[in-house]
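Apart from one protein chain that is not included, each protein chain of the complex appears where it belongs.
And now, chain A:
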Amino acid sequence: MKKLVAALPLCLVMVGCGGEAKQSGIEPKVYTDSLFAVMKADRTNYTKMIIKRLGPAGASAIVPDEHWEDKPNGAPLPAQMFRYGAEAVAEMTSDFSYSLQSLWPVNSQNGPRTEVEKVGLTYINDNPGENFYGEEELGGVKYFTAVYPDVAVAAPCVDCHNGHKDTPRTDFKLGDVMGGVVIRVPM
């Protein structure tokens, strides 16, 4: 009891110096939305400034190709570039993780692995343009999991996926949600 009395002024002092008493911090949704904004901007710029400008639709200096490593002027596809980024982040930190997934992945590794991922991918597919936010517990840790739509914005998205030897789906159309970016942060 005495201890508690002693602790009280200390508490007040700390609050006094440290600012707010309640734990301040950024909301998980704002955090994942911000991360997604950066990813989206980078992906768009890679498409616009590298693939469109230097690829077959532009100067034809590079060949965007799944097997880019086998070609002297091969360039990674935007989805691969995105995965390399996610893998590099996973080597740096466990504070968040992200991936580009689909219910119909050409790379089977990109299918949903958790129930919330599956629910989220289904939701963004059924509600074009909307995000999904959920919570899940994995290995005893609670996570905030957000899923953002990835859309068939150009004919090559649709043509390549529909015609890919490993695709589970062949009827993608322009403007369809093809998959989603999953961002997960521990709470």
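In this text, contacts are C-beta pairs under 8 Å (C-beta built on N, C-alpha and C of every residue); 3 or more make two chains touch, one makes a residue touch a chain; residues count from 1.
FYI, contacts and distances are computed from a predicted model.
Asker: Write down which listed name, "Sarcosine oxidase subunit alpha", "Dehydrogenase", "Cytochrome c5 family protein" or "SRPBCC family protein", is the UniProt protein name of the chain that is not shown.
Answerer: "Cytochrome c5 family protein"
Asker: Which listed residue (A:Thr32, A:Thr47, A:Gln101 or A:Thr145) would be found touching the missing chain in the intact complex?
Answerer: Reading the full complex, the residue touching the unseen chain is A:Thr47.
Asker: Which residue among A:Val30, A:Ala61, A:Val141 or A:Ala154 touches the omitted chain?
Answerer: A:Ala154
Asker: Even though one chain is hidden, which residues of chain A still touch it in the full complex?
Answerer: Against the left-out chain, chain A lists 37, 40, 44, 47-48, 52, 128-131, 148-155, 173-177.
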